[in-house]
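Only one protein chain is missing; all other protein chains are in place.
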Amino acid sequence: IEEALLFEIGRPEVTGVDLPEPPKVAKRLGRHERKAPINLPGLAEPEAVRHYVRLSRHNYSIDNGIFPLGSCTMKHNPRLNEKMARLPGFGDVHPLQPQSTVPGAIELISELSRWLIELTGMQAVAMSPKAGAHGELCGMMAIKAALEARGEEHRKVVLVPDSAHGTNPATAALIGFEVKPVPARADGTVDPEEVRKRVGPDVAAIMLTNPNTCGLFERDVVEIAKAIHDAGAYFYADGANFNAIVGKAKVGDLGVDAMHINLHKTFSTPHGGGGPGAGPVVLSERLAAYAPRPLVVSDGGNVALLEHAEGGAAESLGRMTAFHGQMGMYVRALSYMLSHGADGLRQASEDAVLNANYIRACLQDLYSAPAGDRPCMHEILFDDSFLEGTGITTLDIAKAMIDEGFHPMTVYFPLVVHGAMLIEPTESESRASLDFFIAAMRDLAMAAKAGDTARFKEAPRYAPRRRLDETRAARQPKLRWQAPEPMAAEAAE
Amino acid sequence: IEEALLFEIGRPEVTGVDLPEPPKVAKRLGRHERKAPINLPGLAEPEAVRHYVRLSRHNYSIDNGIFPLGSCTMKHNPRLNEKMARLPGFGDVHPLQPQSTVPGAIELISELSRWLIELTGMQAVAMSPKAGAHGELCGMMAIKAALEARGEEHRKVVLVPDSAHGTNPATAALIGFEVKPVPARADGTVDPEEVRKRVGPDVAAIMLTNPNTCGLFERDVVEIAKAIHDAGAYFYADGANFNAIVGKAKVGDLGVDAMHINLHKTFSTPHGGGGPGAGPVVLSERLAAYAPRPLVVSDGGNVALLEHAEGGAAESLGRMTAFHGQMGMYVRALSYMLSHGADGLRQASEDAVLNANYIRACLQDLYSAPAGDRPCMHEILFDDSFLEGTGITTLDIAKAMIDEGFHPMTVYFPLVVHGAMLIEPTESESRASLDFFIAAMRDLAMAAKAGDTARFKEAPRYAPRRRLDETRAARQPKLRWQAPEPMAAEAAE
Amino acid sequence: MRYLPLTPDDRTDMLRRVGASSIDALFADIPAKVRQTELPDLPRAKGEMEVERILGRMAGRNVSASSVPFFVGAGAYKHHVPASVDHLIQRSEFLTSYTPYQPEIAQGTLQYLYEFQTQVALLTGMEVANASMYDGSTGTGEAVLMAHRVTKRRKAVLSGGLHPHYRDVVETLGRFAGDSIKAMPADVRGEEDILGQIDDETSCVVVQSPDVYGNLRDLRPIAEKAHAHGALLVTVFTEAMSLGLVESPGAQGADIVVGEGQSIGNPLTFGGPYVGLFATREKFIRQMPGRLCGETVDAEGKRGYVLTLSTREQHIRRDKATSNICTNSGLCCLAFTIHLSLLGEKGLRRTAETCHANAVLLADALEQVPGVEVLTEAFFNEFTLKVPGNAAEVIEKLAEKGVLGGVPVSRLEPGRPELENLILVASTEINTDDDRAAYAAALKEVLA
Partner (left out) sequence: MRYLPLTPDDRTDMLRRVGASSIDALFADIPAKVRQTELPDLPRAKGEMEVERILGRMAGRNVSASSVPFFVGAGAYKHHVPASVDHLIQRSEFLTSYTPYQPEIAQGTLQYLYEFQTQVALLTGMEVANASMYDGSTGTGEAVLMAHRVTKRRKAVLSGGLHPHYRDVVETLGRFAGDSIKAMPADVRGEEDILGQIDDETSCVVVQSPDVYGNLRDLRPIAEKAHAHGALLVTVFTEAMSLGLVESPGAQGADIVVGEGQSIGNPLTFGGPYVGLFATREKFIRQMPGRLCGETVDAEGKRGYVLTLSTREQHIRRDKATSNICTNSGLCCLAFTIHLSLLGEKGLRRTAETCHANAVLLADALEQVPGVEVLTEAFFNEFTLKVPGNAAEVIEKLAEKGVLGGVPVSRLEPGRPELENLILVASTEINTDDDRAAYAAALKEVLA
């Protein structure tokens, strides 16, 4: 079923919001009142509800089925957390109303901070970054600030393994670092020897994802950290995969100096089709002083929200966003943490890892895993060598999965293996759900090997759309609706 | 996509509800503790959410498209009303907590009563009936009580036109009345002459739906009422179609003695796939004294909730349900009324009637309307004579509509025309939506006349199910899931 | 008006298409002398914000159950319902759909009704259940009418432990239907001689357990006696959660089990909408009231569900129908089914055990208050408290102290001096030690 665009069904004279006639006043707008029409269409409420309900039905979501996007961690989103975030005391408070009127909000941030610090074994946490990539920026700024404080601005190089998320090099480059790659071993992990070879007086930091994007724990992480620290550099950890090791290892013990935490990945704040996220950054003792403002600090029973770098806190790197960060996400994350508790959080990590290994064990005879039959962490990486000679690609497998009723896994990432397929089931899937998924994946692999090419090349056939022409979209970008010519003419009249 | 039954995916050892260990106490259950297992499956929350989300997607709803079920009045359900019903002061109060702790709840019922009385021009309203049919029972009981008070228990006959809803005769029969039909004129309306012929000392009441189920206003209603009253009987009105005339006529002025109001039809409380409803009954001065308890009475500024027939109120017909009725529905209905206001309610009736007539005007050349080109009220009735010779039935048209993406109209009701198709668009549909519907309906009629039989006989093809075997369901009733034999054996071990 | 998509221009165009000179031309069948020309004497349309203010103010005048120590029961219970339940029932496809008359596009509703029927049958220990009644009280009325149909007798006996509202509903219905209803007097301690009331004219005996005073009743001897006389045993419960811990009525010989399902999945909402559970033996299905959902197959042989046995129902059978019920409690069934599927056997049992344990602790605490006596020996989560003084006044004074302490029996049975010092007190999993301490302390003060 097709759904027209808002602009094709709405009309500027229709509104779905009733307000009384505004009070009559002498306007105080100066010369600034808008004269030209905006041409914004309106919908009556029944039209709007139907339009967006119908649109929603063109989406796949966790609540429809397994969503095994590797590295994206699409786990169950408890509705309790939505309810909590909407309590008037959280959802309906202003960031700049007097602090004396929001002690509970500050308490919540403080409590969430306590959980994050305890789970990571770090010294402090900067809560305000708005998403993971923003957290990376925060962490790398803290490192830069620390280097400056040491008078070592000349350290410009940041080591980034090829398997890293694109945000890592992008972040480093954004604030003037020079990105240098670190090659991976055959299984995708980093060899401390390679790190040692590259560290030197020009190196500011390494950015390392652990567990890495191949789904493996960097078993030499302590050595790598030592190599980095010995060279006077810092260890930034990309916390995208923290969900695999909560309760199993504290990143502080691994030698990490800064790590962002994607609350939506590890602590299940809903991803909402692209955000909002939240990216608190935990900091080691060496970096804690550089935390941005605002900052919630707790001293025994006293909790304070510091909005400026008052007093002796001149090291603070400054402000990264207006207000105090993603409160709505904090409430959801804390609700998730309280619900799980220390025991449930560890169990969730264990189940996530078990589920991934179960998929690995059940698929490895048909799919090709670069790491062989080595256990994985929370996600399992395959490459496309099992497709050799079939003419079928990783993308074809992904699109054929859609026809089987699944969301595809992450494809072509990480870049370090050919035709990557990265599958992350998360702890939210039942065994029955995994078995159903595995059966379909086995069937696809066998069909591919049997040469049933049409099933793949023509996929998806049972989705709201067949394959979309992405090249055309990029070559002739059409980024907004435009009134068709006659209508435009009419509007101009 | 298929969805297994709860019993096929759940397991008794799984739960989606966490509670601490119960306090240890010496039980005071006597000999009544349950020993046998219940065999109730449980689901973890992610499983439950996914199961019911997936199930929901097998349903059609107003929010998916027009739902033109005649006489069912499927109009937009504002989400504001859902929000209001969930305010803790309404949703989280107990029916038997002290009245002093719920003045706002009593005020709400009183205020809703005021609106219903004003809109109908009646004397009183009994709020407690739980749905329309329950309201009919209430009204007919009040009539019976009034007759008994007059010593006229011998009046046993209730006149019911053939076009009436099945609930009318069922209700009358339930409390011992004898149902006698009143024939309709060719256009489906009641001839007062026919009523006059049938009224006599044995007649207790007439039950008349107005506008009737053919979508016509009973233009002789005042005369009919007079004939009934002259004969010493009462006029019960089925208020299912009240939504067509709100603000256009007060039923009190028509001579009605009792009428139930389906809050979900006229005042848009969501039908929820089969309820809950609410069926307040407005009563004339002649019947007001017989109102059941509980009853909210208002005397100037004082409002009281009477739970028993205290003092001089011995005439009350008694209690029809535990507690005070469908509070949750009252809140939604009052929210709807306040939103519309007197002006909006009248406009809604007018738009509902205009929309139905627009469909009538745009389809009448292809479909056959028993009332010819006479204007209709809020719904338009066609019969199947336009299908003559095609081999296609009303049911086939309905099923083919499903393939066009619509919910079918009401079919084979009312019984007074052959192969009835009763279309009620309601005021919630935009003109664009009506035009879209009309185009599809025209296409279907033309296809039927052109002999495209397969399109109809094989429909629906694009629904979650093809036509279902209702005969088999009735002949070999299977009303619950049973464990397959091996599992049953296992459970018995 | 935000809910009305037609614009003035639309209306003009459409009237032209219809060939009507004005909107009133379409209402010409309403006789002129009764046609309403003035707007009703009611306020005009209001925006959302204004409506929220008005209703928010009314709601704010009520004391909500969650805001105080809360022990009110007597047929409606405050339980914790998971947030996912309310979220799911608000899905458009559930909330804004109709009775599943077109099963091909209503399998969502039909399948959950089938799950509901199965859950109710399992929970009650019966063979079959219907797709709900309005609530427990009207369901009890329907059960008595059904017993009349099955036995072709018209004399029902109601236990003195039956909730007085339920009794009143059955009596009202019986009176108007011309049936004989024998209601036993209030039976606070569950000691009545109901067996002595059963004879060969009796269509059914209606017994509640746990009864309104909290007593758990032994249903087996009643079933035996009833069956020996060709009568049916109708059992009633008002606290569905009790079925997680107490022996099922089906196992004790009940022929029809009817009860209030509100406790599972549904909020208090000042008494409604609730959901009536109705279960019976397979041999009686054609005498059952209400909707039934059954399994079948579609034209391709796939399993599917339909409303079935509708020849019992009013829309087919009209004046010969088994009941006049039409709209029932669909969405409340869904809430029940989702909540119960989340609970499962394990969660239901634990919740029930917590309710019972909390009630025992409460009874222990209140018995410490001088002059106060717990009258009920075997109970699930509710018991009768005897206080030295007028119970209604005590409850009112407790409310002033911010404790909602239960229901004075006199509110259900007015004008009976012998019941005036009794309170029905309920406890569920929501109650804490603090709640109990607050109640005991307040009661002590009130009685001092």
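Just so it is clear, A, B and C label the chains in written order, and each chain counts residues from 1 on its own.
In the analysis below, contacts are C-beta pairs under 8 Å (C-beta built on N, C-alpha and C of every residue); 3 or more make two chains touch, one makes a residue touch a chain.
As the structure is a prediction and not an experimental result, all values here were calculated from the model.
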Contact list for the unshown chain, restricted to visible chains: A, B, C
Which of A:131, A:184, A:203 or A:369 contacts the chain that the document leaves out: A:131
Contact partner of the left-out chain, one of A:57, A:229 or A:286: A:57
Missing-chain contacts mapped onto chain B: 11, 13-20, 43-47, 49, 53, 78-80, 82-83
Residues of chain C (touch criterion as defined above) contacting the omitted chain: 2, 48-49, 80, 82-83, 87, 90-92, 342, 429-430
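Following the convention adopted for this analysis, only the chains that are shown with their structure count from here on.
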Chain contact graph, described as a line, ring, star, complete graph or other shape: complete
Chain pair with the higher count of C-beta pairs in contact (A-C, B-C): B-C
Centroid distance [mean C-alpha coordinates] between chain B and chain A, Å: 47
Gap in Å, rounded to a whole number, between the CA centres of chain C and chain B: 19
Length of the line joining the C-alpha centres of chain A and chain C, rounded to whole Å: 46
Multi-chain contact sites of chain A, meaning residues that touch two or more partners: 18, 44-47, 49, 53, 78-79
For chain C, residues that touch 2 or more chains besides their own: 1-5, 45-48, 50, 82, 84, 86-87, 92
